[in-house]
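I'd like to ask some things about the structure below.
All protein chains of the complex are present and in place, except for one that has been dropped.
By letter and in written order, the chains are A, B and C; residue numbering begins at 1 in each of them.
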Amino acid sequence: MKGFASDNYAGIHPEVLAAIAEANVDHAVAYGEDPWTARAEGLLRDHFGPSARSWLVFNGTGANVLAFRALCRPWQGVICAETAHVNVDEGGAPEAIGGTKLLTLPTPDGKLTPELVGRHLLGGGDEHAVQPRVVSVTQSTELGTRYEPDELRALADHAHANGLLLHVDGSRLANAAAGLGVSLAATTTDVGVDAVSFGGTKNGLLGGEALVLLTDDIGEGLTYLRKQTLQLASKGRFLAAQFIALLEGDLWRTSAAHANAMASRLAAEVRDVPGVTITQRVQANAVFAMLPEGVADRLREVVRFYTWDESTGEVRWMCSWDTTEAEVDAFAAAVADACAARVAAD
Amino acid sequence: MKGFASDNYAGIHPEVLAAIAEANVDHAVAYGEDPWTARAEGLLRDHFGPSARSWLVFNGTGANVLAFRALCRPWQGVICAETAHVNVDEGGAPEAIGGTKLLTLPTPDGKLTPELVGRHLLGGGDEHAVQPRVVSVTQSTELGTRYEPDELRALADHAHANGLLLHVDGSRLANAAAGLGVSLAATTTDVGVDAVSFGGTKNGLLGGEALVLLTDDIGEGLTYLRKQTLQLASKGRFLAAQFIALLEGDLWRTSAAHANAMASRLAAEVRDVPGVTITQRVQANAVFAMLPEGVADRLREVVRFYTWDESTGEVRWMCSWDTTEAEVDAFAAAVADACAARVAAD
Amino acid sequence: MKGFASDNYAGIHPEVLAAIAEANVDHAVAYGEDPWTARAEGLLRDHFGPSARSWLVFNGTGANVLAFRALCRPWQGVICAETAHVNVDEGGAPEAIGGTKLLTLPTPDGKLTPELVGRHLLGGGDEHAVQPRVVSVTQSTELGTRYEPDELRALADHAHANGLLLHVDGSRLANAAAGLGVSLAATTTDVGVDAVSFGGTKNGLLGGEALVLLTDDIGEGLTYLRKQTLQLASKGRFLAAQFIALLEGDLWRTSAAHANAMASRLAAEVRDVPGVTITQRVQANAVFAMLPEGVADRLREVVRFYTWDESTGEVRWMCSWDTTEAEVDAFAAAVADACAARVAAD
Partner (left out) sequence: MKGFASDNYAGIHPEVLAAIAEANVDHAVAYGEDPWTARAEGLLRDHFGPSARSWLVFNGTGANVLAFRALCRPWQGVICAETAHVNVDEGGAPEAIGGTKLLTLPTPDGKLTPELVGRHLLGGGDEHAVQPRVVSVTQSTELGTRYEPDELRALADHAHANGLLLHVDGSRLANAAAGLGVSLAATTTDVGVDAVSFGGTKNGLLGGEALVLLTDDIGEGLTYLRKQTLQLASKGRFLAAQFIALLEGDLWRTSAAHANAMASRLAAEVRDVPGVTITQRVQANAVFAMLPEGVADRLREVVRFYTWDESTGEVRWMCSWDTTEAEVDAFAAAVADACAARVAAD
């Protein structure tokens, strides 16, 4: 049964699987020295601009840890939101694998601002304090919100003015760009972003992400680091083929836009249900909500989704490239029914 | 010129230096297999109880990182206050050297409570989240406050009930015990603490700390880890001799009590000065205060001390084992003068 | 053009690709809590015995580093051959990512013996020396040789008698088992092996390996460690489907046996060519050889393969599941021609 648990519960988009099959001919040089990888890297340049240098990797945690290892020296750290995936959902990999300290900031909506970032910039030059080097934002955020290009531009300018780099954890960058109606570059390269963990898995790939550097003269040793950080695929052509399918046409955008539309539809349908409170702006493919007590458990008997915040009971409903309107409508109806039953029971 | 910058600006207590000189005879087996070390370990058992196992190390950061490496497996983390020394003043060593993620909590006074700790206990068993293993508190705290034995008991009970261990960063444990008027065990072993980084340097040693484990069956491999964590002194007898001087008589307590008394005297003398606000309870050897604008800079022309919080201007005045009443009185008078001059200027 | 460079230049076996496509239906719980993963784990138990516990991962370096992180505490190390993949071909990941020291031993054929292992067992209990915990052997080895079951049994008995564990880097375990004509368990579980990095990628998968533990009470925290070590696939069903294709029938064996047969055929055809010296026993899917000067470069104009030892010029020819008899015959003829031309030129 399909549900609203996560966009990585969805399968492989048929066009992506076809691209893998198409690449499955003959022998190809391993470890990314194959023509498919060259083509994928070219497409990433097409989308992110001619300065884009990219390294394909297995998963998002890998892309992020690799980014931090490449952009930070050991005495440098990464500023991020308390709710950032790198802080709460990567099993301590940034610290244990990369040795990177995360300098966290509380945020109501998962979004950083120059003012917030500034709080970590007071100990510059003190050998007792980790020196901030990277500001890492998630676009779209873990809370389903997104940064406007202007907001990212302000963060990038502030970062650069303070000798920092701006990294985007873009496991759902496509959802943000599709929601904004802009290109991938418009929400990254064009607003001063230095590095992106560009996600594919949540947007219909079997599995694959790309670390993309947009600024020259950063990321020394990245090719060595990717191998050492356990992220070098031996049959690299099959990672590359997936990105070719995603980026050669509009698949990246149509899939993401569809997921976004399903989230908007869901939010619209439940927003006015008595007892339901939508807790975050719906700007990508997620809906966050508070429900009357007991309703979430009842809904989970038939549809899987996660409680986001155990302390408050806030739930998260995630839509994906393959969520259908019928599924949204049926679930919205179930929410309404469960809330009504709950209200009646009170 | 002596000032109020830090208790580690002070020198070596004469009795400690004499003990080093006394140990400087003949040859002794290196790396801690000497009689002085055995005697120091015996004294630590006398003070912390018969279960105490100890490892002498070079410095406080070393003791803390060693503790975390010994008590945590790689997927486990340490809960601490945002203001904890391990979080803000150890150059990212817990993360970069130990691979340990710190799970921080905001506190007004540097003190944790079971309720605060509980906020990090919701993700138990989730492979995506670092699993809390240690609660680390500082006694006395970085803000000059201290835990009452009951407060530590509550933290220990809560930790144990949740499968966690309680670690005390005790670089100023002597100040806390002296302030409470109790033994070292009374504020550690007797209230359920599992491990202590017991500080000596800030209490009159040339340099030396002890990692003391109070609970059986924890800390596997610690002897190997001390060596690997760069904390094994080759001429161990000279670390040990310092602890003998500190612990064989009352030196640990008289030195700490004196420093505490000087802080209390300073606080008493400036508390009612117009323009001065004491911002934290004075329970150890530190005074935190807000001063009228410009006053701190003026005072610094003659006496060294630190601004604690760059964003607010809050200052910290630290007393040590060798601070004199005359120095306190002169400084308090200088504070009063500077404030008066400032008020007059307004 | 297909060549003899590496078994990971080959593509995906059609049955494996079909299994991926078959698993691409509906939604499935992410991160390995799906029915395909349960089925793959069951098949691994069928092949390795009922004690086998397994964790699917992305690649071989990931499996090995994960194994070492799970089996060693920080003060413990891994004994291996100087030529071991973990020592020379993993970009320093065991050390940089796992913090694991490798205790290497020179070997003529890539194989360890109890006597060799014994050389690293003299410093037991010395805090200045890393304590050996794991003996890691490669089966089949990086030099195309393999251990007989008796040899592994002797290593396992010796390891266990000394408090060590025996790990098999089995990126080509199937080739060894197929060559020996035995089950996977017969060359691992049944002879006392504790842990296996079981390779799939070189045997026809798109990409996937399994860390398999065969002994109870080892590998604490492995589920957390897999996530932290960047090896947890979000769409885990597609890793699992590949292993189902490999292990549900005989595919693992028929593919490996075919690759082995091609290597034997190649060796047989070139062994008596004047100027060619086969340098290692051909017991899996690789042929190592010395060629007259200039011959390797000439052959490389048409067929890709690697020089194994830059200092001697020794070459490696690798066969894979899709190498054909015609390709072997054509290459053997090219070798003979090039050698003859070289001899004529002298």
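Note that contacts are C-beta pairs under 8 Å (C-beta built on N, C-alpha and C of every residue); 3 or more make two chains touch, one makes a residue touch a chain.
These figures come from a predicted structure and were not determined experimentally.
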Which one touches the absent chain: A:83, A:107 or A:131?
-> A:131
The one of B:38, B:122, B:230 or B:302 in touch with the missing chain is B:230
Thinking of the whole complex, not just what is shown, which of A:220, A:297, A:310 or A:329 touches the missing chain?
-> A:220
With respect to the chain omitted from the figure, which of C:27, C:101 or C:202 is a touching residue?
-> C:101
List the residues of subunit A that touch the chain left out of this view.
-> 31, 69, 73-75, 99, 127-128, 131, 220-221, 223-228, 232
For subunit B, which residues lie in contact with the unshown chain of the complex?
-> 1-3, 5-6, 8-12, 17, 20-21, 23-30, 58-62, 65, 90-93, 96-97, 201-202, 206-207, 224, 227-235, 238, 304, 320, 322
Absent-chain interface as seen on subunit C, which is shown | 74-75, 77, 88-92, 95-97, 99-101, 104, 106, 119, 122-123, 127-130, 310-311
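Criterion: only the chains that are shown with their structure count from here on.
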Give me the ID of the chain with the smallest distance between its Cα centroid and the all-protein Cα centroid.
-> A
Between subunit A and subunit B, the Cα-mean centres are separated in Å by 41
Which integer distance in Å separates the CA centroid of subunit A from that of subunit C?
-> 34
Separation of the C-alpha centres, subunit B versus subunit C, in whole Å, is 51
Could you tell me which residues belong to subunit C and also touch two or more other chains?
-> 224, 227-228, 232
